[in-house]
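Here we show just some of the chains, and they stay where they sit in the whole.
Labels run A and B following the written order; every chain starts at residue 1.
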Amino acid sequence: MANFNFDDPLFSQFAFYSGVVLMKTVVMSVWTARHRFGSNTFANPEDCKVVGDKTLKPRFDNQDVERVRRCHLNDLENVVPFVLIGMFYILSRPHPAYALLHFRIFAGARLFHTVAYLTPLPQPSRALAFGVGFLVNVSMAASVIMAGKF
Amino acid sequence: MANFNFDDPLFSQFAFYSGVVLMKTVVMSVWTARHRFGSNTFANPEDCKVVGDKTLKPRFDNQDVERVRRCHLNDLENVVPFVLIGMFYILSRPHPAYALLHFRIFAGARLFHTVAYLTPLPQPSRALAFGVGFLVNVSMAASVIMAGKF
């Protein structure tokens, strides 16, 4: 049975892949900021003042900014549940190799999802990446619910 | 004192109810997709191309899609903090029966919140469901802050 510390191989692997997808998620903020400054698209009057153009007003219609924001929100909807469900999952006595496969597939799918969203690649690239990550979450959540007590 | 593994009854119960509300949260994505395809409402140009209608443009004003999206975001705002706060809470030596009551009330309130939002039921159904879940989170967070060290 896995333990909740870095001496446990499964925990160490889960920590690595969780760290990678969480790092990717927090970095999306920088990507949004880059597009906001690149297109002078800001959401608040006090932000507009920074660039020194007094005629600038808050805008919410730049499609590059909105695309990154949608990608970021999609991470919150999928990466955050992955880490939360995974914390229970590694303690539910999964076969270690099978569990590791879940983590690797999820991390790969979510990294590809970001590439597919921001390039953008033609569909169904992004839909497939999303679907694979979604199925990993559902599979782990089902294991957790079955291991838990009502 | 509770331990962080499935041999501990309180952990097992927390895992079960967390698994249920997290599963419900990730499934909201499928519900959004269902409404997007049902109404040909897509957020990206590359998504519009999939359905084969070349005149289709990204749209953000379908009220069924937006309703599911608001419900999903409300889950991120409440279910995710529940699981995070709960992980500390079960280790803060709560009375086990009292803690279990927190988990059951939260899970019931959030399942009802989704029904109330998507039906939609007349207010204050949804507001009550939200309020009950909110109070569970505040109660658990207060216990965690008092058990923690400055």
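Methods note: a residue touches a chain if its C-beta (ideal position, glycine included) is under 8 Å from a C-beta of that chain, and two chains touch if they have at least 3 such contacts.
Because the structure is predicted, anything quoted here is derived from the model rather than measured.
> All chains are the same sequence, and 2 are placed; what is the full number of copies?
In total, this homomeric complex is made of 3 copies.
To be clear about the criterion, only the chains that are shown with their structure count from here on.
> Give the rotation angle, in degrees and rounded to the nearest 5, that superposes the C-alpha atoms of chain A onto those of its identical copy chain B.
120
> Can you check the complex and tell me which residues of chain B touch chain A?
My answer: residues 4-6, 9, 11-20, 22-23, 25-30, 43-47, 49-50, 72, 76, 80, 83-84, 87.
> Hey, which residues of chain A end up touching chain B in the complex?
Listed in rising order, the residues of chain A that touch chain B are 1, 3-4, 67, 70, 76-78, 80-81, 84-85, 87-88, 91-93, 120-124, 126-127, 130, 134, 137-138, 141-142, 144-145, 147-150.
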